[in-house]
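See below for the structure under consideration.
The other protein chains are all here in position, but one chain of the complex has been omitted.
Chain naming follows the written order as A, B, C, D and E, and within any one chain the residues start at number 1.
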Amino acid sequence: MQLYKKKKLEIIVEAARSRAIIEMVEKAGAHGYTVVPQVSGKGNRGVRDDAHLSDVFRNVMIIVIAAEDIAHRIVDQSQPLLEHYAGIVVVSDVEVVRDEHF
Amino acid sequence: MQLYKKKKLEIIVEAARSRAIIEMVEKAGAHGYTVVPQVSGKGNRGVRDDAHLSDVFRNVMIIVIAAEDIAHRIVDQSQPLLEHYAGIVVVSDVEVVRDEHF
Amino acid sequence: MQLYKKKKLEIIVEAARSRAIIEMVEKAGAHGYTVVPQVSGKGNRGVRDDAHLSDVFRNVMIIVIAAEDIAHRIVDQSQPLLEHYAGIVVVSDVEVVRDEHF
Amino acid sequence: MNEFLQLAAGNLLSPMVLFFALGVTAGWLKSDLALPEAVSKGLSLYLMLAIGFKGGAELAASGLTGTIAVALVLAIALSFTLPVLAYGLLRSLGRLDVTNAAAIAAHYGSVSVVTFVAATGFLGNRGIPFEGYVVAMMALMETPAIVTGLLLARRARSAAGAEAAALRTPLFSRDVAREVFLSGSVVLLVGSFAIGWATGEKGLAIMAPAIVDPFKAVIAVFLLDMGLLVGRRLPDFRAVGWRVMAFGLYMPVIGGTIGLLSAHAIGLSPGGVTLVAVLAASASYIVVPAAMRMALPKANPAVYVTLSLAVTFPFNLIVGIPLYNAAARLLAAM
Amino acid sequence: MNEFLQLAAGNLLSPMVLFFALGVTAGWLKSDLALPEAVSKGLSLYLMLAIGFKGGAELAASGLTGTIAVALVLAIALSFTLPVLAYGLLRSLGRLDVTNAAAIAAHYGSVSVVTFVAATGFLGNRGIPFEGYVVAMMALMETPAIVTGLLLARRARSAAGAEAAALRTPLFSRDVAREVFLSGSVVLLVGSFAIGWATGEKGLAIMAPAIVDPFKAVIAVFLLDMGLLVGRRLPDFRAVGWRVMAFGLYMPVIGGTIGLLSAHAIGLSPGGVTLVAVLAASASYIVVPAAMRMALPKANPAVYVTLSLAVTFPFNLIVGIPLYNAAARLLAAM
Partner (left out) sequence: MNEFLQLAAGNLLSPMVLFFALGVTAGWLKSDLALPEAVSKGLSLYLMLAIGFKGGAELAASGLTGTIAVALVLAIALSFTLPVLAYGLLRSLGRLDVTNAAAIAAHYGSVSVVTFVAATGFLGNRGIPFEGYVVAMMALMETPAIVTGLLLARRARSAAGAEAAALRTPLFSRDVAREVFLSGSVVLLVGSFAIGWATGEKGLAIMAPAIVDPFKAVIAVFLLDMGLLVGRRLPDFRAVGWRVMAFGLYMPVIGGTIGLLSAHAIGLSPGGVTLVAVLAASASYIVVPAAMRMALPKANPAVYVTLSLAVTFPFNLIVGIPLYNAAARLLAAM
């Protein structure tokens, strides 16, 4: 079966920022996204692992499959959104079956 | 340490279809799989994010590491299973330590 | 935006071993990690899907983005830790925005 | 009429309906108020267990009689036949395609446990007694409608030319059968009924502090959660269209009337008649959607879930229950 | 003094405080004891619903009077002004930067529902009555402080030169407004209060087996969970620094005194005075942190959550509640 090259973005970000990121992802032209609702972790801003009372210490992982240009637009636009917030953006190469889907 | 090239499949699919997909994955010859039990998302079939009453609006993510030929077989066989159902299949290159494990 | 090449490790391992793996990851020099707290799966050690009473049959997925040398160190050191335990290590290529973050 | 308005007003000011309204409002305003999914599922299982167990215990007290056997047959008959009526209405007045019509029809032959439970709360608050075995009727109405729905879909497909192939494939795949008969809600409801029946009064004494005393309060909390779900589904009204939406409002009245008359005919008390009307009027939003998603994947889940959950459910909760009860009393007084 | 010691000792040996201590110990020793997150959130919603509903039902019983209107105005005034005091102390004695000082200040103008609930438990165990509308005061104190906190942060920024730009951006972004006014806890608390008010005694009779009888036991379990959170936060004390830590101990006493005197001035009973003192003394750890994370992302959440949750909360629970109550009785006896 013919496969088409796309980019995969994995954005791990604190829950407080996920709404803003998802809105940006959609505006940037991605056709879809997937959210892993609760991940914990450690990064430059310390341990983030405690979702009991509020979402202040909860992370989510947002996965976006998109064409290269859209993916790069999302990467660019994510940077100002992540200032002062815990979050990383990871890009990789993937292949999909339906070119027009993404 | 010597690493071996494999394919990684990420199948994001509505929960109602996960049993059928997993059976297919096993029959296709994969030696294992991993399931992230609850992810939400948006795609061509709209927002899928509500697991409260039934599983009708729940997605799962199935991860399969397999040799290239098996991976391609799974990609092929996933297409008819996904007709009429929300779901995407994403393929990428990975490396593993134990060749015979996968 | 300039992107920098890193390695991504996905370590799927039984919960009983996650503490040991995370300690090793930090000692090996990774600047961070992310944990997906509950995944189920099947591999050479059978089905692992039952977190009700104890964590004996629960898996977690640990994601680490790191520079190549650190990633390889983690792969090497993970092997003795996984002896007798259910677990796999998967390596892939990714790109990130901030070189110094990882 | 006067009596109905009074009943309706009393119903509107019950904690149950008000918590439901609070949920709808919060969901609609996109508040982040949400019961954790596990709590929500836990409450739903609690309701199945409690209502099943109590029904069984009451049946043990009353014993199994001829009337009861007739009532159980009536329940099965209602569940099998109501979808045919619903399908006809959806195809003609609703102008819906075959598959979606069949899928929706199946929902209306089945029942909404929470509507039923809210109706028992309504009766309880007013001290109106009802036959314990109505719970058994409910359990029996959960699934037959699914068979009718699938038959309707297949008949349409075979009429459309794919006849031979359609008739050769089995009506129920293994997966669908499991979804239907081994569905957690069905198993828990039926199992708890059986246990309540087997252990009777003694069993009820043990379970009462958990399943009787706080029961109504738990319904109220559960209705808050249902309200949140409904409120979040309001934007999906667009997907439904006004013709189908209207069906979600007149179908319960039609079904309720059929339930009412037939239950009265076989001699149930006004409380029991009210509950059978509620069963006939209500639409499933747990068991049937899951089965339809498997068996008729071409049908749009946003339509059938929205219709049964966000249109028919609130209608029954707010207008239907007092209406059917007023009618049942009237009927009894005639 | 003697009386206070006695109260304090009785408080220390209550299941509530002991379960809290168990939680702190287990969390600190890194035991894997943990309530599942869903249970923890469920309990927290339960407390909101129960306290709100009961408060509303009691207001329905007592009726809305002039005194009550005054009390509600007092509550809003306290929430708006306490952050100014807190900010001043944090900037001067605490030597904290503008943003963190503003963020923390907002927490102390708002309230901790669990501390309040624990205080009602304390009073209940001693048979001390209190005015039901204090719950309405609590609900009103949840959010005004956030406005003050944001104003303080903006004033500082504009003073620092970025004046024009700072004043042009709206104080509340849409996201922050939603976080504040549609926060699940606020909506549930206010909504349950309204439902309790509307349904009154009748409603309370329905809800009582779930929200009255087991209420104190549920608080005890919830405090176990809070203890676990506090215990796990102890290592973050390093991030806080002793000057700010000290603020977490003296600020509740100052706030509590202001609450005490003002509530006494408007004529509340000793029980009510105790609760208003607790409201003024306590600091939010659910609603305000979430709002601050959005509105003032430069402020360090490890500092403000640790301070309100791991310093001020235990202080109030263990020392504050009996202290304020002893003072309230003294005041009443004068």
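As a convention for this text, contacts are C-beta pairs under 8 Å (C-beta built on N, C-alpha and C of every residue); 3 or more make two chains touch, one makes a residue touch a chain.
Remember, predicted model here, so these are calculated numbers, not experimental data.
Peer 1: The complex has one chain that is not drawn here; which of the drawn chains does it touch?
Peer 2: Listed by label, the shown chains it touches are C, D, E.
Peer 1: Would you mind spotting which of D:16, D:33 or D:49 touches the chain that isn't drawn?
Peer 2: In the full complex, the listed residue that touches the missing chain is D:49.
Peer 1: For the full complex, which residue in D:210, D:266, D:302 or D:318 touches the chain that was left out?
Peer 2: Checking the options D:210, D:266, D:302 or D:318, the one contacting the hidden chain is D:210.
Peer 1: Determine and list the chain C residues touching the chain excluded from the picture.
Peer 2: 14, 16, 19-20, 46, 50-57, 83-85
Peer 1: Go through chain D and note every residue touching the omitted chain.
Peer 2: Against the left-out chain, chain D lists 36-39, 41-42, 45, 49, 53, 178-179, 182-185, 187-188, 191-192, 194-195, 198-199, 203, 206-211.
Peer 1: On chain E, where is the contact patch with the chain that was removed from view?
Peer 2: The missing chain touches chain E at positions 13-15, 18-19, 22, 25-26, 29-39, 125, 213-214, 216-218, 220-221, 224.
Following the convention adopted for this analysis, only the chains that are shown with their structure count from here on.
Peer 1: By the touch rule set out at the top, what is the minimum number of steps from chain B to chain E?
Peer 2: Between chain B and chain E, the shortest chain-hopping route counts 2.
Peer 1: Report back the single chain whose CA centre is most distant from the CA centre of chain D.
Peer 2: Farthest by centroid: C.
Peer 1: Rounded to the nearest whole Å, what is the centre-to-centre distance of chain B and chain D, using the mean of the C-alpha atoms as each centre?
Peer 2: 35
Peer 1: Hey, what residues on chain B touch two or more of the other chains?
Peer 2: 36, 92-93
Peer 1: Going by the touch rule set out above, which residues of chain E reach two or more other chains?
Peer 2: 37, 41
Peer 1: For this structure, give each pair of chains that are touching.
Peer 2: Pairwise, the chains that meet the contact rule are A-B, A-C, A-E, B-C, B-D, D-E.
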